[in-house]
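Note that one protein chain of the assembly has been removed; the remaining protein chains are unaltered in position.
As written, the chains take the letters A and B, and residue 1 is the first residue of each chain.
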Amino acid sequence: MLAFRRFERAIDSGIGRRKLGYLMIALIIAFFLWFPNDTSQSNYAKTVFISGFFYAIMSSSWALLAGIAGQFSFGHMAFMGIGAYVAGLIARDGVAFAMLGVNITPESISSLGAIIIGTVAAGAVGLVIGWLLLRLRSAYLALFTIAFSELFRIIMLTEYDYTGGSNGLSLRPLLQIADVNAARQVEYYLMFGLLIVCLLALYWVANSPIGLFLRAMREDEDAASALGVNVVRYKILVFVFTSMIVGFAGAIFYSDVGSERIIPEQLEILQMSLIIAYAVIGGMESLIGAAAGAFISRYLLEAMRQVVISLPFGLTTADGSDAFVWDTGYWRFALFGVVMVFTLRYMRNGLLYPIITWFSGRDIAMKETVSIRESDDDEGAAPTEADDE
Amino acid sequence: MKRISLFISILALLALTALLPTGAVYADGHCEFAEDSIKIGGLVPLSAPGTVAGGVAMSWAINRAADDINAACGVAIDGVNYAIEIVIGDSEGSPERGQAVVERFILEDEVDAVTGVYHSAVGLATMGMLDENRIPTVFSEPWNDNVSANGIMEYDGRPPRNADGVDHVFRVSPASSMVGSVVVDWLLDLGVGNVVIIAENTDYGQPAAADELARFEAAGATVTQINVELGTEDFVPILSRIQASAETPDVVRVIVTGETSFNLTQQMAELGIAPTEDTICVTNQVAFQSEQYWQNVPDGNYCAFNRVGIIPSLFSDTAVELNEAYFEEFEDIVPSYAMASYDAVWIIADGMARAGSMSDGAAIVAAIETTDLDLSQGRYYFEYGNHNPDLPEGTPAFMWHQWPDPVVTMMQYFEQGQSSLDAAVIFPVVYQTHGSSYIAPGTSP
Partner (left out) sequence: MVIEDTLFVLWLLLAGPLWATVGLFILPGVNQGRGEKEQVPATTLKIAGLVGGFALGPVGLGLFYLEPTLIRRSSLTLGVVLTVFLSSQVLARIVDPNLPAALWLLLAGPLWAALAAYFIPRHYRDLEADDQNALTAAALGGFAIGPLIFGLMWKTVPKVNRDWMISLGALGAWQIYALFAIQNPANPCVALPYAATYLTQQTANGIVIGCIYSLMAVGLTLIYSVQGVVSFAHGQLYMVGGYFSFYFLLHAGNVLSELTGTEVSVNPIWGIPVAAVIVFVMGAIFERVFLKPMHEGLIERVSEYAILITFGFGFFLEYTTLAIAGPFPQKTDRFIQIRRFTLDRFHFNDEVFFGPIHIIGDRAFAMVVGVALIFALLYFLQRSWTGRALRATSQDRQAAAVTGINPTNMNTLSFAMGSMLAAMSGAALIPIFNWVPWVGAEMVGRSYVIVVLGGLGSVPGALAGGIIVGIVEALGAGCHPDPSRGAAYKEAFALVIFALVLLLKPTGLFGREQH
């Protein structure tokens, strides 16, 4: 402990924590950039990383929506699905709006074009849903988005003739690279680049004045509105913005970058709940925390499938093996649930929060735990008939 | 601070309990094995949204096969015995996960062959990769017709996956068209004219229902198809709809798996729709798990079901042994996919022994194509492959690298609580055990 304090002082008087933080981020980015060039690593590790990047995007954008703007939505996966499904359907069947004179045929559209249309579609649905949700708060909002997301999944599953049902829908591949290794390399950088771009975009929103308004809205919508924050505009904006991000990420990920086809099971509430759990464990209010939480949780859940403990000193187990082997099965998810509950209760800002605050050089946690608010009855989910009631 | 340390100590405690040993599995060593071992990847669903129950049984069977082979001193290649080592991967029933796991198998675990696969979507998504990497593969449960049509037929508009004409994927489970034809032939033999098909809206249920519907309609029967979502519990509204239809259906055919099938069949029986004197009840092959079936469908007496896999009365010694071991582990009759998975490992091992190599994909494929082995499900061979590449006109593309003889039979319970080992085999006629092709409710053969 003492050594740590000394180290802390040395850092403070030297390079400064913040700069050290930037240095660490640069190092981490450098590591990810270097990683695919490590020849000892297999393509499998890259695949795991690619899906890790994808879930990091999902989780960090959800953190903006729920952690910073306070819009506790379960519909995030559905928006991702809209992006992917629309992109896939348009690339396969095309679309025609006779009245507008628009006619997109499968031949005339590139895979990127389809992805962009998918993104716009996700944004458009985000707009409608955001507008519908204006009147709803907390638990009601969560329930509505559950209903929306389930409806979308059931329709995708049932309209077998169009969406392929549970066989899933193949999107048009984004990249056409014959060599598997080279393809994986490109996919890796593409997804990593996407993660960085998304994180930058999310940070830009969170740290701009909009971010302040969003935070104000999260704390108390009525008060924010009374102080002149245009709640309607920012609420809709945050929905459109995050749904476009996940729609885009989903359309790209399923265009044979991370996965070859999207299946409706991917849109189940269970999958959504995993994203929420990642964000909670990493820290809902910190975008990078949520992203890292997703990446690390996925890695740990994967690594903990089988726990092997080598016994020291030449000890052996009853049946003569030198290691305990435990197939964790569902216990690892149960443990994950325990970690989630305890994180919420005792480290509300996520397990990564102490590290992040240390680097940012200030202790926000202190400030936040001191501000104890009166627990109020209407704190839960007071729905109001009209906004101004 | 105190709180955090409490939290951490609880976590540590949990971690400790998590690390308690539960015992390890390893075969005894009366054989001399080479230092290398043959690695076989088993791709099975072990988490939701996959069919976990299926994956658990398959993974058990794959491991069991490896243990049995190793107990018989493994695979002899050039006079050296190689032990088989199984690597199980969890597909979670999702194509994306399946692909990732196969990639891990190939690149990290460096497996020499792959078996397993329950969901067709996973099979379709992983075939290409397995081919590109020249991994001999014997799928043991996906039913989609296209799974074995690899190399012959394109699907989903993707280019054929194989550049040099060798393809590595075999299948020992039936194609869904093969199963459908038996059910339909049997029902048409009984002279049904008005059919209700209840199908789950999955990659298994929909193609199977479409296939059976086409066959029924070709024979002039009228068919009503009803799709249901897996996980639905209450079927009474839709069953009332069947009950209200002007004509009483001659047969209700259930193409729904798992616990959803049990719920549906039980409610159907309770409402008195089928099995009745007028209406035949044909439920899903999961009814073969008689312990589960009677626990969950107490009123399901006289329901018929299709059964994939050798019929109990013709069980070989291998099958009897496998069944006993399975019963000990899961307290139920061994399902066909466990038998198929068990056999698949043997087929791979045999192919490697005859090819004299554990890594030369093309040689192993050539050897597997000429398989001739008696295992738990019967005699295995592959009619069409590179040794016999021309499919005659009229032979469906899925017969490529497909075991042509999965025994598909119709069985029927005729006593409450009957074990599926005693249930009557009613169709095809050659396999009939009780001399009748349908036991009307209330009678016994």
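Operating definition for what follows: a contact is a pair of C-beta atoms (placed from the backbone, for glycine too) under 8 Å apart; a residue touches a chain by one contact, two chains touch by 3 or more.
If you're wondering where the values come from, they're calculated on a predicted model, not measured in any experiment.
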item	value
Which of A:Y162, A:Y203 or A:W331 contacts the chain that the document leaves out	A:W331
Contact partner of the left-out chain, one of A:L143, A:M304 or A:A323	A:L143
Which residue of B:S37, B:T279, B:Q292 or B:N323 touches the chain not shown here	B:Q292
Sole residue of B:Y118, B:F216, B:F262 or B:Y342 that reaches the chain not shown, by the stated touch rule	B:F262
For subunit A, the residues touching the chain missing from this view	66, 70, 72, 132, 135-140, 142-144, 146-148, 150-151, 154-155, 157-158, 218-219, 269-270, 273, 276-277, 280, 329-331, 333-334, 336-338, 340-341, 344-345, 348, 368, 371-375, 377-386, 389
Where the unshown chain meets subunit B, residue by residue	48, 52-53, 56, 198, 201, 224-229, 231-238, 240-241, 243-246, 258-259, 262-263, 266-267, 269-272, 292, 295-296, 298-299, 330
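One rule holds for everything that comes next: only the chains that are shown with their structure count from here on.
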item	value
Whole-Å gap separating subunit A and subunit B, where each centre is the average of the chain's CA atoms	36
Residue ranges of subunit B in contact with subunit A within the complex	3-4, 6-7, 10-11, 14, 18-26, 46-49, 90, 93-96, 99-100, 103-104, 106-108, 120-121, 124-125, 132, 144, 156-158, 201-203, 206, 227, 229
Residues of subunit A that touch subunit B when the two form their complex	42-45, 47-48, 51, 154, 157-158, 160, 165-168, 170, 180, 258-261, 263, 265-266, 268, 270, 305, 307, 309, 317-321, 323-331, 335, 338-339, 342, 346-347
